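Quick one: the structure is below, and I'll ask about it shortly.
All protein chains but one are shown at their positions in the complex.
For clarity, chains are labelled A, B and C in written order, and residue numbers in each chain start from 1.
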């Protein structure tokens, strides 16, 4: 006899893999999962997306690294991570003990680095690779990969060829033409699209009369960006026929429902994890509650809106 | 004997015109000024920027037209306005009675319309023309003028040639390369740059299972977008040597100070006018207070930050 | 028409999620006008509320707890201060020759009608009030002070079973010079149809999402019939009271 809530169909499919539910945690906000182990049952969520991994260990930016704005936060972490070798040696063993999918977020400084990262992660215990294209392309004067659809397509097909894992392309909102970027990922063979990453913002320390962050610019996330994220998810969902993992200010189940209705297949909780360490579980429960209250049987029934 | 606060130098210059202080009210949020007459002394602020004017009367979008998100609002007004003829006949007479500068915001559907609007506004009682390039170019398939630096330059020089007024180009944040857009305006002969306009966003009515707005997308403004606006103002201030009129979530004097420090010459209060009808006066007083408390004599002393 | 910081004199929940707040006040207003209330720091836009009554230096608002803003209001303690703009909007018109008026209110839509009723009563106009509720009526005693009052509830627990329109259909409209209505959209639509058919004047109070509340932002428009077909009118400025026959809802 199944539990009562088993009546709800929550599973989704990405790249031929089945996820027990569409609630994930977003890259960079959940560490390597072990940090959250005493706050929630990590196995209950659909997937864990790790902090971005680079080829070499990365120090990251000087502190302060976080700032609270109205309804949002700015972060200037700067991809601090132990590098792929230490990740595999020190972090992956714990992740392998989880009974949920692990998606590893990668960040390269060149096409070659993305390829290398993808190859070395083609190992047991990993379901997918999330490719962060919001990083500067050092070979091309430091311009962000994600601004150029052609580069997105190149990276996607390169990564796709280098791994048997599901390949998810995480787009940057720093583009006018998010549809072209999504299409480029689709053409490159992506299994899914993730969006949105943080938006470039800034804060001033008016007492010190200088930028709050040493690097001046930082990434805006949280509820403040939700309307922007919803618009981008909706646009991308009309442009390509790939599952979308949506992030951008999701704190409650209703936020998640908004994203499903605007075209997302899954949601990733980012900033919300800082507010409530078990935010993802709360969102999952609230989604279930919404589905039941409104007589839906499956998460797929609420997806996609009309009205245009 | 001057008043005590006359010790503070607050005046700024735009296009050879002197403004008594750098606090303005943003287009579309202050109507045609008369609506605010019983809430504040309009003559105290540096300038009034009117609702966007089109050649023909414009109906605007179907209601609902406004939505409150976390820290921001979405609007879908759709440029409702009486058209240039009625503006000049019905609205300008009141504006002419004001003892502060009047800047008229214009929106065209083609290059020709911008030219025509500029010409017809080259009349008494108007100090400047603010050109809203966030509108669709019907001649070019409805793509926004403001996404294309070349078009921005063309519009700017056309408007500049058609009027003796100060010409301010209001950029849209819907571009990756805000610097190129600003440079295009400068090349076209702009006297100042205004930014940021609202950011494309969306909201869902989850009960009705459809987009909250009939037009689906709407413009996000208010405190939520302040970090994004600050970053754009700062980037533009490094790219061109023109005064910047900054808007984006300015509600308090400290918000305004942040913008001055990041490179703005003036600030425009938008959404803030809805929260406190005399928001602009409050901001002005708080700026004065900040300057005095910190021993500054002139608004120009606090502009521009180091730290990079 | 100013922005005012006022004190809360009383704030009571008269029924689950239906509250009555009294605020210190020293200005006059017309029935049908409204105020814009700043609901704490956690919301941006002010919330619009009809004036329920003004007397003895007190302004009363009858409000239903819906979201963040009204939840904040519900928590306001006696003596706390509150920022208000108003009175705003046009208010009801009472034509010169009115001698009998019918009042039709649904749910919290009865709010502006009490203030109107007082004024009608003061002017010596005969009135009949029809008030409809979901389950449990509220503020009926206040209406009964000024007029004969008939009640309906959708549950049938009190008064007639059904919406207020059910009672309305049993009334001879011809006996009235004017009908005033406020309530949910379907109710207003029926009211328009019925009064149109009988050729009775009817004024209704509309609601729309607002930004500024003072006519500047053009957020709050509704479609109103005019000589050119129709145009968008601002609920906060040309409204919230419109002639029912002109309203396209």
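Rule of thumb we're sticking to: a residue touches a chain if its C-beta (ideal position, glycine included) is under 8 Å from a C-beta of that chain, and two chains touch if they have at least 3 such contacts.
These figures come from a predicted structure and were not determined experimentally.
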item	value
Left-out chain, listing which of the shown chains it touches	A, C
Residue among A:15, A:28 or A:243 touching the omitted chain	A:28
Candidates A:66, A:98 or A:302 - the one touching the absent chain	A:66
Touch with the omitted chain, as defined above, among A:113, A:130, A:255 or A:278	A:278
Contact set of chain C toward the excluded chain (per top definition)	41-42
Residue numbers in chain A that touch the chain omitted from display	28-31, 35-36, 38-39, 51, 59-60, 63-68, 71-73, 75, 77, 80, 222-223, 271, 273-278
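The working rule: only the chains that are shown with their structure count from here on.
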item	value
Farthest-lying chain, centroid of Cα atoms versus that of chain C	A
Most central chain, Cα average position	B
Averaged-CA centre spacing for the pair chain B and chain A, given as whole angstrom	34
